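Here the complex is missing a single protein chain, while all its other protein chains stay put.
And then chain A:
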Amino acid sequence: MSVFGPVVKIHPVVLASICDSYERRNEGASRVIGTLLGTIDKHSIEVTNCFSVPHNESEDEVAVDMEFAKNMYELHKRVSPTEVIIGWYATGFDITEHSVLIHEYYSREATNPIHLTADTALQSGKMNIRAYVRLAHLSVLCLKNSEGISECQYVFYSAQMGVPGKTVGVMFTPLSVKYIYYDTERIGVDLLQRTRMTPGRTKGLTSDLSQVAGSASRVQDMLTTVLAYIEDVLSGKVTADNSVGRFLMDLVNKVPTISAEDFENMLNSNINDLLMVTYLSNLTQAQIALNEKLVLL
């Protein structure tokens, strides 16, 4: 009966979609909202997809196109039948009163929805991404704080604070957010991260040996950092840390000690395999080109 609730695992594609829909918002809208889709586990909620929902917000009222949301969910279900509505997102820094109403609506669609906020306006200088849930279990402490102790001891509904029967408040509890990637997603995100470096924010796709070179240079950079640290330790500038020393030991031992002859053999056989395959593929290509020419005679 933890107060903290499940861990929320987010895929980067969801965040990218949120940013994109924020950029495409209508004139005058200060924030966008949308539905989150994903899967629920016992201890974690995995958010894998999302779509934005048009809505109008003004000082006193908020209108959400629910029809649209339902439609979109149906369409998405056709592609990935395992995804369910697990909550909703909103851009912006704080939770407003309107959020409560929207949360109400989403509670009807999903059991205990989570609410994700992404500060796309960067009010605090960083993009804070937080997830909230309405308390499903009410801790005893909270019960004591409100005046009248309600009849049920274990409250499995959303938490309502305040005096029962009078004004009711709702508390959103923050949940811990983790970013989770599939392997291929990690590689995709890696590539995307390289667009930060170029002025035009663009990056072409490289191929062939240049990729290996790039990867190798990254490893080399890391090794230089480690070497610099070691130098510092040796010259006494930095105190030696035993755990780091153990890691370094692991690192050096990772290079397997094979007798030079064995290694030579392995290397040569591998190189021979690769060269043979290259030769065969070149041969095949020449063959089909020849065939082409003969047919067209």
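Observations, loosely collected:
We adopt the following convention: contacts are C-beta pairs under 8 Å (C-beta built on N, C-alpha and C of every residue); 3 or more make two chains touch, one makes a residue touch a chain; residues count from 1.
Just so it is clear, contacts and distances are computed from a predicted model.
Name of the non-displayed chain as stated in its UniProt record, restricted to "Sorting nexin", "AP complex subunit beta", "Mitochondrial import receptor subunit TOM40 homolog" or "Eukaryotic translation initiation factor 3 subunit H": "Eukaryotic translation initiation factor 3 subunit H". The omitted chain makes contact with just one of the residues A:56, A:71 or A:111: A:71. Only one of A:41, A:104, A:190 or A:231 touches the chain withheld from this view, namely A:190.
Across the interface with the omitted chain, chain A contributes residues 11-13, 15-17, 19-26, 48-49, 51-54, 65, 68, 71-72, 75, 78-80, 82, 120, 122, 126-127, 129, 179, 181-193, 195-196, 200-209, 211-213, 215-216, 218-219, 255, 257-258, 260, 263, 267, 270-271, 273-275, 277-278, 281-282, 284-285, 288-289, 291-292, 295-296.
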